[in-house]
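Omission of a single protein chain aside, the complex is shown with its protein chains in their original locations.
Chains here go by letter, A, B, C, D, E, F and G, matching the order in which they are written, and residues are numbered from 1 within each.
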Amino acid sequence: MTSDRTVDLGFARLDVDRAARTGTPEVVFAAGKTPAETVACLAGLLDAGVRPAWATRVDDATAAAIRDRWPEAVVDEQARCAVLGPLPEPVGAVLVLSAGTSDGPVAAEVAATLAACGVDCRRVDDVGVAGIHRVLAVAPDLAEADAVVVVAGMDGALPSVVAGLTDRLVVAVPTSVGYGAAFDGLAALLTMLTACAPGVLVVNIDNGFGAGVAAARIARSAQR
Amino acid sequence: MTSDRTVDLGFARLDVDRAARTGTPEVVFAAGKTPAETVACLAGLLDAGVRPAWATRVDDATAAAIRDRWPEAVVDEQARCAVLGPLPEPVGAVLVLSAGTSDGPVAAEVAATLAACGVDCRRVDDVGVAGIHRVLAVAPDLAEADAVVVVAGMDGALPSVVAGLTDRLVVAVPTSVGYGAAFDGLAALLTMLTACAPGVLVVNIDNGFGAGVAAARIARSAQR
Amino acid sequence: MTSDRTVDLGFARLDVDRAARTGTPEVVFAAGKTPAETVACLAGLLDAGVRPAWATRVDDATAAAIRDRWPEAVVDEQARCAVLGPLPEPVGAVLVLSAGTSDGPVAAEVAATLAACGVDCRRVDDVGVAGIHRVLAVAPDLAEADAVVVVAGMDGALPSVVAGLTDRLVVAVPTSVGYGAAFDGLAALLTMLTACAPGVLVVNIDNGFGAGVAAARIARSAQR
Amino acid sequence: MTSDRTVDLGFARLDVDRAARTGTPEVVFAAGKTPAETVACLAGLLDAGVRPAWATRVDDATAAAIRDRWPEAVVDEQARCAVLGPLPEPVGAVLVLSAGTSDGPVAAEVAATLAACGVDCRRVDDVGVAGIHRVLAVAPDLAEADAVVVVAGMDGALPSVVAGLTDRLVVAVPTSVGYGAAFDGLAALLTMLTACAPGVLVVNIDNGFGAGVAAARIARSAQR
Amino acid sequence: MTSDRTVDLGFARLDVDRAARTGTPEVVFAAGKTPAETVACLAGLLDAGVRPAWATRVDDATAAAIRDRWPEAVVDEQARCAVLGPLPEPVGAVLVLSAGTSDGPVAAEVAATLAACGVDCRRVDDVGVAGIHRVLAVAPDLAEADAVVVVAGMDGALPSVVAGLTDRLVVAVPTSVGYGAAFDGLAALLTMLTACAPGVLVVNIDNGFGAGVAAARIARSAQR
Amino acid sequence: MTSDRTVDLGFARLDVDRAARTGTPEVVFAAGKTPAETVACLAGLLDAGVRPAWATRVDDATAAAIRDRWPEAVVDEQARCAVLGPLPEPVGAVLVLSAGTSDGPVAAEVAATLAACGVDCRRVDDVGVAGIHRVLAVAPDLAEADAVVVVAGMDGALPSVVAGLTDRLVVAVPTSVGYGAAFDGLAALLTMLTACAPGVLVVNIDNGFGAGVAAARIARSAQR
Amino acid sequence: MTSDRTVDLGFARLDVDRAARTGTPEVVFAAGKTPAETVACLAGLLDAGVRPAWATRVDDATAAAIRDRWPEAVVDEQARCAVLGPLPEPVGAVLVLSAGTSDGPVAAEVAATLAACGVDCRRVDDVGVAGIHRVLAVAPDLAEADAVVVVAGMDGALPSVVAGLTDRLVVAVPTSVGYGAAFDGLAALLTMLTACAPGVLVVNIDNGFGAGVAAARIARSAQR
Partner (left out) sequence: MTSDRTVDLGFARLDVDRAARTGTPEVVFAAGKTPAETVACLAGLLDAGVRPAWATRVDDATAAAIRDRWPEAVVDEQARCAVLGPLPEPVGAVLVLSAGTSDGPVAAEVAATLAACGVDCRRVDDVGVAGIHRVLAVAPDLAEADAVVVVAGMDGALPSVVAGLTDRLVVAVPTSVGYGAAFDGLAALLTMLTACAPGVLVVNIDNGFGAGVAAARIARSAQR
């Protein structure tokens, strides 16, 4: 392995060559870090030449600290992401479907991640299976996508239906939307893992970032 | 309460007036009973005038013991039910949908229960959401039913879709079909409890009997 | 399907013909939405002619936003529901029993839902099985109902007892009332799913809305 | 502590003074032991003067080995218990209720344990809450008991009702009877732990032995 | 049943004869009730002649409302209990052991309940098994008690050790003290249910009230 | 939708145009079906022109029934798959890694699925992270693959490490290999869902079929 | 890393330098392998010079296959281990305590592992906390041990008590002994993880091998 520079900040050891190895740079996961720690990590990535440098799960205090240091930072409040540096020119096409309006923040994280990875996306929200005509209405869009990301909480049934309509890979993101037996996303997670249609791959609950990275890899692979 | 005769068999106390109180007679749950115990319970019910007398979860040894005592017994092997005495003249109409062929035994228990309760049913198997056109094809049948029973394992997504297509009550039966994260029916159970469409009511995993009794009550209520 | 108009608000796609298909209009689930989003959804429903237009899980800020926009809105604070437009003339009769005073908000959501669906209800609270005479005292009321909704937290034992006293369908609503091994309603949910009496159908924990819609369908079906 | 003799068998260290300390002798739990190990433990207890010497969870092979060694052994097949030596003269009165016929083996273990502990018991089986009159019919017996043991699987609702009818302590035994969401007794266990009536104390699933020992202590205490 | 007066407050139906049936009056569970509701329930009980009238899980606002209405109310802040009316003259003797200082509030609820039930108690706190000599030091006290209540969180190991030292019934109360794999009391609950010594009976997590009522019944039974 | 022919076998409704819609034909899931049902489904698919026709989770009796009907059937005993009809000419390249020898059957199902989907695969078994040099040794192979499938039970740690070494999508398959806290694959499933490296997508426990279909889609997409 | 030879058997890749890196050779986990695969792995290890070569979780068929190939193999049937080649000269001293006779097979696996690792052990079985004097009796042995392994199922309370009596590290092994709320070892696992005494470290349920390896490392470290 030649792509293995590490920048040591003491409390963090930045893997600044990760993009060279994996196609995606190390991204700062701000949850559980102080605003100062997140800012220091972003600064370390920028110093090492990582572009864009980027943080997820950014709360209000962290967003303020980032804007304070870098007034040019682009903060997407719904997606809770902050991005520094020019975005890549987008290629490919990913379709992002969400089952309900409350799934919006996770769908926004998917979209922001795709943008940071340099992939175009089209987002259609509130396509729940309780009105199946809304799902059938997006069938033509499926054929034009390199990959489909489906975001759903509660019963998590949407990926099963979508995967029966397309030969594209479906990246399923369970969300913590719901109450009671939804068990903070567990119900949707299990539904997606046991989807009766093949072609559904699953990420962690509320993990819009992971879904975005995966969809970007598929899209770029299809563009090669 | 005047409908409260109890027949005491020592190991069992038969609630022989249950039909008068609840519309459904006490039914013998054969799992966990010896064949001799199940036969004795059926005999006790017959002696008290209960017609039909009826047992569920009947295994092969119990079925043999029942046939040995009552050669005229009707045993439905897929449904694992045994029925003694004439069935009521059927009324009403219940539609029973199952998501996959492996859900067949539970759907059969629903159908056998409806027959014993005196309600007509139409059964359509293998209507999985992975081929959504199969679901849409039954839409006209929904309008003609007094109630719909939907039987599904794995992702349990079918009731959510069906409930968005009809104003009939949907009785959802999760099954233990599946593996891994299906957790013996838990995934389907949680999916159905969190269905994004209202009008879905849920029974225990593999409880075709309970679903049948409930659907029969709705059908008879609609016929009154 | 001809009843499939969708009103696209960008962040939401309203299924404005849902009442034509399923008998119940799309209802705004306000949890996870901003007050502005809930107001916009209600406005969209009203614009499309949906009456009543209605939101559940309405917190104080959302209730204020609704009242600000529509001073005539009827907000039921215990039930956390807001309703716009005239209620239908009520028909039928549903009996709503709750096991304890703390289950009141969920029972209120059931009652508010029945009202919005145009079905009459009678509510009797605090009918716990620890004083079984309180349950026996409502037995005469059971015979006059089209359906019974039973709301209970903690041990969730009430539906099992009620279902042994009536031939009406029992819609059981577990609540998150309790502590420790109640596990936020899980204990009551499992109790209800394994009720030893048939005729019990279960909805999600705290899902008074779903129980109300289901009971309304039974009541209207019995009135046809 | 002066009551602390230990008999060392190598693979087991018998606590032969346990009756002197706790009122109940060490009892051999045969599950997970070979028949030869169980026989050796019983022999060791007899050698040390323990009377009766006694084993629970005895399977067929172990029962045969015990009978082979001690033809006078009393083996209760439903309870899966084997007892050697004279039983104490019974005192007191414990009422043992079971909710269904399938709970019989656990109720039998309670009864056999009470007999070995020298306490009289009256057993009434199949007193399910789905026929509440069957429960009310035993109310007079409650007043004559020193303690009540209630054995129930599935929804486990019986102890909640019984405890509302009596000032006696209710020892609740959940059983693994049921399927699906009964989760091998978990549903009944949680129901009993969250019983809305105080005065309910709970033992492990299927633990008829523990319930019997506890009820015997209460009965003997009341007789002092 | 002749002891079955019900006082109907609309939002609550007070079971004012419960003490006549079960030896313990209906007690107001204040969690999930508004301060006004708790005050109204207490007033209803007092009006019906219940003495003492009593509430558990009383938070600061509720305590203030009670004191405002009845300046003579006795509020135990650690136990979160409020009692109105003279306490019974105490009889008997219950030993209350807690494993750690953090279990104090639950042990206090046990003690307050015993006082309201008219039973004397001795409380010894912080008797953890990690210093086993502290447990052995209380052995003489065990012999003088009518019953023993053991309160423990984290590993919940104390009841197993205590039950091996005494012939008294051990009422075990798991607490939600701990973190991580303690899972809010689940670890202690399971430990107590699977205690290797018989004579351990278990109540819900943090349920000091239930343990107190049960121990009081044993103590009074031993005094008869 | 024009690709929606259904072949109705009564107990099954074959979705014979699924390949046209999704790129993968309906495949017979033999678990829960009788051998005769599986044979009938395969015959129905062949009659409708599906090639190859193919069944998974084939046990010995079903394999015998298939060979009896079609002596030319190719049955992979480790993978428990049966395939009828010529395989497509393989394209692309998928690398299949397994963490231990016991994961072999699941890795075999991945490989058999890829073959049936017309994609080439290279399989390297027993690449556990406890000997990290074994993982590093396959790093050059990663760069030549269109996608990587990683099969692992027990701690399920392998995908996290592999995803840090490559820009290819990692399809992670947890297996039920292990004991105790492995909880039949749950531990590995959770590990993979929470992998600290992005680019990991997860399928159900032991779902080699789903992983193979997904990897085939990626490979074919990269070849377009 | 220079200690990284891999022997490739196709279905397995033996990490034959593991002892050089970690002090313990790769050991064959026979569960999930065919007898032939286990024999081949052992042969591969022997060929590479590993002594002793050794397999765990050996069932009867595998034991027979090993003895057939190597008549000199030492098979410990209680421990389900097979060892080939001379054992190291033992050093150090580990005390292995088990709480009950049924925990014997796991304690035997610990002892067999220690022997294969070249460490002496003393094993004392059936030291349950229900007879606390049996625990206190081993206190002198604790001081002479380099480390203590404590094996316990059911309530898993023994490590908490032992760790309060010694300054030696306590390696706790939960076992799957028990029933009901023991949940196949989960109760004991949680108890040990939340032990109120520090100095307790935990391995997987029934993992006698892991505990033996760990204790051997401590013992050898103390002997250095």
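The rule we apply is simple: a contact is a pair of C-beta atoms (placed from the backbone, for glycine too) under 8 Å apart; a residue touches a chain by one contact, two chains touch by 3 or more.
Quick caveat, the model's predicted, so the values are computed rather than measured.
Put simply, the hidden chain is in touch with A, E, F, G once you look at the whole complex. Considering the whole complex, the residue from F:3, F:34, F:78 or F:194 that touches the absent chain is F:194.
Across F:52, F:131 or F:208, the single residue that touches the chain missing here is F:131.
Taking the complete complex into account, F:99 is the one of F:27, F:82 or F:99 that touches the chain left out.
From the set F:182, F:201 or F:215, the residue in touch with the chain omitted from the display is F:182, counting the whole complex. Across the interface with the omitted chain, chain F contributes residues 99-100, 128-132, 135-136, 154-157, 160-161, 163-165, 178, 180-183, 186-197.
For chain A, the list of residues touching the undisplayed chain reads 1, 4, 6, 10-13, 15, 18, 26, 29, 31-33, 37, 41, 174, 176, 184-185, 189, 204-207. Residue-level contact of chain G with the missing chain is found at 1, 18, 21-24, 27, 136, 139, 146, 163-169, 171, 189, 193-194, 197-205, 209-210, 213-214, 217-218, 221-222, 224.
The criterion applied here is as follows: only the chains that are shown with their structure count from here on.
Ranked by how far their CA centres sit from the centre of chain E, the chains are topped by F. Centre-to-centre separation of chain F and chain G, using mean CA positions: 35 Å.
Centre-to-centre, using mean CA coordinates, chain A is 44 Å away from chain B. Residue positions of chain B touching 2 or more other chains, listed in rising order: 1, 18, 100, 128, 130-131, 136, 163-165, 180-182, 189, 193-194, 197, 204-205. By the contact rule set out at the top, the touching chain pairs are A-B, A-C, A-F, B-C, B-D, B-F, C-D, C-E, D-E, D-G, E-G, F-G.
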